[in-house]
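Comments concern the structure below.
One protein chain omitted, others in place.
Showing chain A:
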Amino acid sequence: MFIQHSNVYLMAASRQNCNAASLISFLHSVVDHYFEELEEESLRDNFVVVYELLDEMMDFGYPQYTEAKILSEFIKTDAYRMETSQRPPMAVTNAVFLDVVESVNILVNTNGQVIRSDVVGALKMRTYLRLLLGYSDVGLVYMLVYKAATCCGMPECKLGLNDRVLLEAQGRATKGKAIDLEDIKFHQCVRLARFENDRTISFIPPDGAFDLMTYRLSTQVKPLIWVEAQVEKHSRSRVEIMVKARSQFKERSTATNVEIELPVPVDASNPNIRTSMGSASYAPENDALMWKIKSFPGGKEYMLRAEFSLSSITAEEATPERKAPIRVKFEIPYFTVSGIQVRYLKIIEKSGYQALPWVRYITMAGEYELRLI
């Protein structure tokens, strides 16, 4: 089995009935965690490190450690290290950044019905908590991270969310907004058994950036940005597209970097485009029209009108045309679809250091597809 990453194939071969899910996840984690830019060139440049890495990451076909942090302790060949998150200058010590990122996946069918919508959220954490320990025996590092950390200086953190199940369990009135999170996945460092018992999210964060938790909601979401398109074929040689885009969220939020990708016929040429906002350009390589709007406040509606010439020779046989959906990309900062809120992030530190949590919210478009044309 193999996966492809840019121009490199990562392959695993087995004589046995091995755990396929585990091996493919492993291959992906090799790419994701350790090589930021993995391609043939960087492999050649670092083949010694790569050999060492693979040696530590897998033994006799069994994945061992894949966390960059631990691996970097085993492998001291720093000389041409290409990757691992360069720790920023320690100006910000003892800070925890928490980004709540939600992506909205939506699928709208030809009749304009939302047939599928869900929200995938992630709590992305970056910590710069100082390690207070001067350890020397590198062989014991993982002990340190997984076991001994509690007593050796990595602070324990507790996270509170407006999770309905938790709030109800604590007997608090669910005043305001409480939300149902459907499927929650936690990072390695979170104590799953504890969460199962009393839904407390407690963990000892590794240093650096990681996804603390991901969750999913499949409640019906109103499409945040609605796009309607009308295609009129005036003759065999000319096609006119009229597009309306409407933002359907509160006025105090603003979507940024909105990109609407409209499919156009393969043989379109000579575009003539007018928009009421933003800029639009024809991207023949994708057979699409890209409409970009830098800032799109809530409750607004913008229009686009485009005309194309078609090559007049059309095949007699009705071959089916590529029916690509309209795709939309956007970001809405300081807003979450689910209404998730971080109620608190407690950092329990015995040494008396004060760590500051910073929380940001953002909503993005994930697989946002409207099959309208």
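Basically, a residue touches a chain if its C-beta (ideal position, glycine included) is under 8 Å from a C-beta of that chain, and two chains touch if they have at least 3 such contacts; residues count from 1.
Heads up, the rule we're going with is that contacts and distances are computed from a predicted model.
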"DNA repair protein rhp7 treble clef domain-containing protein", "LAFE_0B07052g1_1", "Beta-adaptin-like protein" or "3'-5'-exoribonuclease" - which is the UniProt name of the missing chain: "Beta-adaptin-like protein"
Contact partner of the left-out chain, one of A:Ser22, A:Gln230 or A:Ser295: A:Ser22
For chain A, the residues touching the chain missing from this view: 1-3, 14-22, 24-28, 41-42, 44-49, 51-52, 55, 59-60, 62-67, 74, 76-77, 79-82, 107, 109-110, 115-116, 118, 120, 137-140, 142-143, 146-147, 182-188, 191-193, 195-196, 211, 214, 216, 218, 318-325, 327, 367, 369, 371
